[in-house]
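A single protein chain has been omitted; all remaining protein chains appear in their positions.
Labels A and B are assigned to the chains in the order they are written; within every chain, residues are numbered from 1.
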Amino acid sequence: MAEHIVTKKQYSYVFATLLLLTFITTTVGMMDLGRLNVVVALVIAVIKALLVVLFFMHIYWSSKLNKLTVVAGVAWLALLLWLTLTDVLSRGWLPFPGK
Amino acid sequence: MITATVETRDNYLTHEYGVKSWLLTKDHKRIALLYLASISFFFFLGGIFATIIRLELLTPPGDLVSAQTYNKLFSLHGIIMVFLFLIPSIPATLGNFFVPMMIGAKDLAFPKINLLSWYIYMAGGACVLYAMLEGGVDTGWTFYVPFSTSYANTYVILTGVGIFIAGFSSILTGLNFIVTIHRMRAPGLTWFRLPLFIWSMYATSLIQVLGTPVVAVTILLVAVERGFHLGIFDPALGGDPVLFQHLFWFYSHPAVYIMVLPGMGIISEVVSVYSRKKVFGYRFVAFSSVAIAVLGFLVWGHHMFVASQSVYASLVFSFLSFFVAVPSAIKVFNWTATLYKGSISYDTPMLYAFGFIGLFTIGGLTGTFLATLGFDVHVTDTYFVVAHFHYIMVGGTLMAYLGGMHYWWPKMTGRMYPEGWAKLSALVVFLGFNLTFFPQFILGYLGMPRRYWAYPEEFQVYHVLSTAGASVLAVGYLIPAAYFIWSLRYGKIAPDNPWNAPGLEWQTSSPPPPENFEITPVVTSEAYDYSILEEMKVG
Partner (left out) sequence: MANHSLALRHQFDDVEQQKDASTFGMWIFLATEVLFFGGMFCCYTVYRSRYPMAFGNASNHLDLILGAVSTAILIFSSFTMACGVNSAATGAKNALVGFLSLTILFAAAFLVIEMSEWHMLYKEGLMPGFNFTYKEFDPGHVQLFFCMYFAMTGLHASHVTIGIGILAVMAIRAWRGAFGPEYFTPIEISGLYWHFVDLVWIFLFPLYYLIARHLQG
């Protein structure tokens, strides 16, 4: 598998996008959009993360195995959060104390 | 009995001499032996705690030790046995030794990290030992908050730091195995030609890598809360002790699969070799290993049914817990089917395998009882649970470990163990084990709580049986310790393939050369292909 060299120019496009997104998320953060604040901030964070992982960390050009490793790490965290929230968010749904 | 002559072939043991050649080795086989020495030490240390516990429980009143001492005893027994013995045991000894050999590699992917792994383990173990000598911990191996963060007066931080450090040893071993198995298999060795021990080690490594970091950060948070008063789990600030339990069990449930999967891998090897048959349903067993690893992460809440976890979450976890029993059951069925119409020989490893299959089945079945919400509410935190996990950890993993040690001892050391004594010990272990732990199922069912050092009169007869069993069990472990050491000098010289087994590790000398193989093997046959051996008829 030939070594893929990413140019500094390509990196600079990613970099500029990341700075722009940071600026946007900060500006939006200063406005009160109610529930949208969370959504916007997290969506932008995920996009920034994807840019870093795909291009700075070269996952875009990497083997399927490396891609799978990234997915596995994130999926397992999602699992931890999801099942824990299953408990935390459903407490007090029944009329008995402690349930 | 004449003492054996000195080995003339260069092997990994004779290649270099001196303390430095061992302490700075990068050879996975030597590192495996370094681990073997360390974990054996911790096993016997944990056993000493168990002995004192069982002595205290001979009589109903708490008369041998104080209540707090008793708390420290079961805490240290659990911590040492789980974190310093069971978790590393098979992966770091037999796994380290045989994973590269079984795939035809010269070493693991990262030999220096492998050595670092051992030093990290020793550092963690030293921390725990130091904490123990200073007075130990009384929180249980589970470190539940807020007791461990706010009320315990014992060495929680130090012990926690020791476990945290040892956890990284586990992570690095898992990482090493995953990369090795993916990237360093011999030519022709496709995934479905791999021995099932490798599948088990792979699945184990997945759990080590994905689960351990969570318990590491959780213990770190407990230490930080105790040390810096950052009250993350402090109920006075709104912190949630059950959140601690979620984080703790997210690892600690899969951890039990870290402990049992390698044992299952050994059983697959042993059952096949001593019935001269390939494992029935190879792909099912392989996929079951991975299924156990994945499903094992979905069930942790079954440790928290009465912890004020919501009923809905408990229902979800209970339901999922039944699923995780399925792949284990598939394995038991497939091992049994392998035995069917096999040409069975009753060598010591096979005796341990029989013990495993029976005892693991009992342990696993009682696990499904515990997954049943209605039943669990009655027996949770009783000796029923204690019996359940000891059936799996001791009746399962430890038996498999002993079976594996006997199976591979000739390969590792070039010596045979004495078969008569070995068979006797296997029997003693089996009898001692059942006498120790079966009464505990009854005790739990009748209501004896766990972690209590005094109890009502009516439970005494079962405790006496259990302690009697424990003394028999102790003998059963001491005898192999003795004859294994004895065999290093006086054991019969082992041939390269004493069991006439398939598998790449048997195609090289006993003990192996430093580079494992004179030339890199090329694999053209399926796993467990006994027909080739019949053709070769090599002794």
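Simple rule for what comes next: a residue touches a chain if its C-beta (ideal position, glycine included) is under 8 Å from a C-beta of that chain, and two chains touch if they have at least 3 such contacts.
Please read all numbers here as calculations on a predicted model, not as lab measurements.
Enquirer: Which of B:L13, B:V82, B:A152 or B:V209 sits in contact with the chain that's absent?
Expert: B:V209
Enquirer: Touching the left-out chain: which of B:L57, B:L221 or B:M393?
Expert: Final answer for the missing-chain contact: B:L221.
Enquirer: Would you write out the residues of chain B that touch the absent chain, in ascending order?
Expert: So the residues of chain B touching the missing chain come out as 100, 105-111, 113, 171, 175-176, 178-179, 182-184, 209-214, 216-218, 220-221, 224-225, 228-232, 234, 236-240, 243, 246-247, 250, 515.
Enquirer: Given the full complex, what residues of chain A touch the hidden partner chain?
Expert: Touching the missing chain: residues 1, 3, 5-8, 11-12, 14-15, 18-19, 22-23, 25-26, 28-30, 32-34, 37-38, 41-42, 44-45, 48-49, 52-53, 55-57, 62-63, 65-66, 69-70, 72-74, 76-77, 80-81, 84-85, 88-89.
Here is the rule we use: only the chains that are shown with their structure count from here on.
Enquirer: Centroid from C-alpha atoms only, then distance chain A to chain B, rounded to Å. What do you get?
Expert: Here the centre of chain B sits 36 Å away from the centre of chain A.
Enquirer: Report the residues of chain A in contact with chain B in the complex, numbered from low to high.
Expert: 65, 72-73, 76, 79-80, 83-84, 86-88, 90-94, 98-99
Enquirer: Could you pull out which chain B residues touch chain A in their complex?
Expert: Against chain A, chain B makes touches at 182, 210, 214, 240, 242-243, 246-247, 250, 297-298, 300-301, 304, 308-313, 316-317.
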